[in-house]
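Note that one protein chain is taken out, while the other chains of the complex remain in position.
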Amino acid sequence: MLKPLADRVIIKAEKETEKNVGGIILTSNHQEQVKLGTVIAVGKGRVSEDGQCIPMEVNVDDTVMFESYAGSKIQHDGEEYVVMHEKDIMAIVTEG
Amino acid sequence: MLKPLADRVIIKAEKETEKNVGGIILTSNHQEQVKLGTVIAVGKGRVSEDGQCIPMEVNVDDTVMFESYAGSKIQHDGEEYVVMHEKDIMAIVTEG
Amino acid sequence: MLKPLADRVIIKAEKETEKNVGGIILTSNHQEQVKLGTVIAVGKGRVSEDGQCIPMEVNVDDTVMFESYAGSKIQHDGEEYVVMHEKDIMAIVTEG
Amino acid sequence: MLKPLADRVIIKAEKETEKNVGGIILTSNHQEQVKLGTVIAVGKGRVSEDGQCIPMEVNVDDTVMFESYAGSKIQHDGEEYVVMHEKDIMAIVTEG
Amino acid sequence: MLKPLADRVIIKAEKETEKNVGGIILTSNHQEQVKLGTVIAVGKGRVSEDGQCIPMEVNVDDTVMFESYAGSKIQHDGEEYVVMHEKDIMAIVTEG
Amino acid sequence: MLKPLADRVIIKAEKETEKNVGGIILTSNHQEQVKLGTVIAVGKGRVSEDGQCIPMEVNVDDTVMFESYAGSKIQHDGEEYVVMHEKDIMAIVTEG
Partner (left out) sequence: MLKPLADRVIIKAEKETEKNVGGIILTSNHQEQVKLGTVIAVGKGRVSEDGQCIPMEVNVDDTVMFESYAGSKIQHDGEEYVVMHEKDIMAIVTEG
């Protein structure tokens, strides 16, 4: 199991086909794709300059949207994970 | 539904024709266009270096003005949204 | 009406001819022009890293001096406005 | 023995073959490899701008994941160690 | 009259001939000239990240020394003024 | 005698041959050498942004490891010293 450090998040990326996910077709401004994925693991949060741990906004199982160039990819049993800092996540995709 | 993270905002961009919106024709200094749009969703705000959450200035339904290069575009049911940080928004367009 | 965000200011720029404005002929060090204009609207101020709102120095109706490359231009009813951060304003031009 | 300074960590890097380590095959986003290694020694932590020592997250004997370009390599009795700042470590690999 | 903003200073620059000013011949390290001038107006000071106004060191009528590339030049009734941030002023030239 | 300023350290560098020092052969990641040396003098420490003096980790007589490009070299009676900031020191080499 992977425990991300500081404000990092581990995400299981959705397949890259431009499919309509909850009505959202993902094309990014700079012709790179915006992607969706599910949060698998979340770090404790980053520590600010006056020593405070800044809590994370995302939680495990959230569906999140991020720029495709963000983070580093690792593969595990044929599944693709991305490890990135929370600041590279644009939004949480909620039902309704 | 999209819930933007930190100080991000989701905006429904107006069409790009140089139409007169409440008397405002938008041309930007650097020959890119300044745009108008309606705020659809607002993040909690960014967290400062001493752990404080800095409240957002814009609210849902505000009409805002921003530089056209700002943020990342996503499309949903034929509508175009832009996801950007609040610091890229220049002004709120109010009536009168 | 435009309500500037954070520490932004909306200025009605004077015409660019090198005319003598209150005895001031504006040529900038780097061969771009220094300009004059009147403040139309002022933001609340920027928020510092420890969450304090830092008050603005300029007020509506002040005549101010700024570097010509500063800010973004918008046009409204044939008039030209510039939207910039207060830090790009060099000085307030007062009478006497 | 090496005592790393500030927020540095000394890691015994795993061999670079793309072998399956606890189910994790390491390929990085930018075609450089993501690597695994065991923590040999940990610094006290970095000192923040208001003089606080920010505690480290990793501990001796942790298996950690890091980008292959991170840190500086030293060799000792045929073994390879890498000296890096904690911020270059992506995650801790735990059992289960 | 010009009221400089934040930590800016308005200086009446001395003529650029390498004349001996109070025993000081001004040549700068990088072959640009170091200049002298008299302070005409002083801003309130810059506001630090925790909202404090940091007082200025120079005062009106001080003779100051600065690098010739510093600031922006404006002309008024044939006189040359320079508008710069206090941090670009190297020293105050005092009598004796 | 040299008294280093702020967080600087004066180090007597070991000869650069890749000899085994306490079992450590020094090759750096970027093909420059990692070096060893003995601390001769230590500064008071740097002053943080809120005015605190941040104590040094290394002490006189410590054997330390640093990247070969770090610091500035001076020679004294045929011996070579390097003057560098503490942040460029990777680790302290201890016995056992």
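In order of appearance the chains are A, B, C, D, E and F, and numbering begins at 1 in each one.
We take it that contacts are C-beta pairs under 8 Å (C-beta built on N, C-alpha and C of every residue); 3 or more make two chains touch, one makes a residue touch a chain.
Just so it is clear, the structure is predicted and the values come from calculations on it, not from any experiment.
Every visible chain touched by the undisplayed chain in the complete complex is listed here: E, F.
Contact with the chain that does not appear here is found for just one residue of E:13, E:41 or E:91, E:91.
Those residues of chain F that touch the chain absent from the view are 1-6, 8, 10, 41, 44, 47-51, 69, 71-77, 82-83. Interface with the hidden chain, as seen from chain E, comprises residues 23-30, 34, 48-50, 52, 54, 57-58, 65, 67, 86-87, 89-96.
Please note the rule applied: only the chains that are shown with their structure count from here on.
Between chain E and chain F, the least number of touch steps comes to 5. Listed by label, the chains touching chain B and chain F alike form an empty list. Between chain C and chain E the centroid-to-centroid distance comes to 22 Å (mean Cα coordinates, whole Å). Between chain B and chain D, the centres computed from C-alpha atoms are 40 Å apart. Counting only residues that touch two or more partner chains, chain E has none. By the contact rule set out at the top, the touching chain pairs are A-B, A-D, B-C, C-E, D-F.
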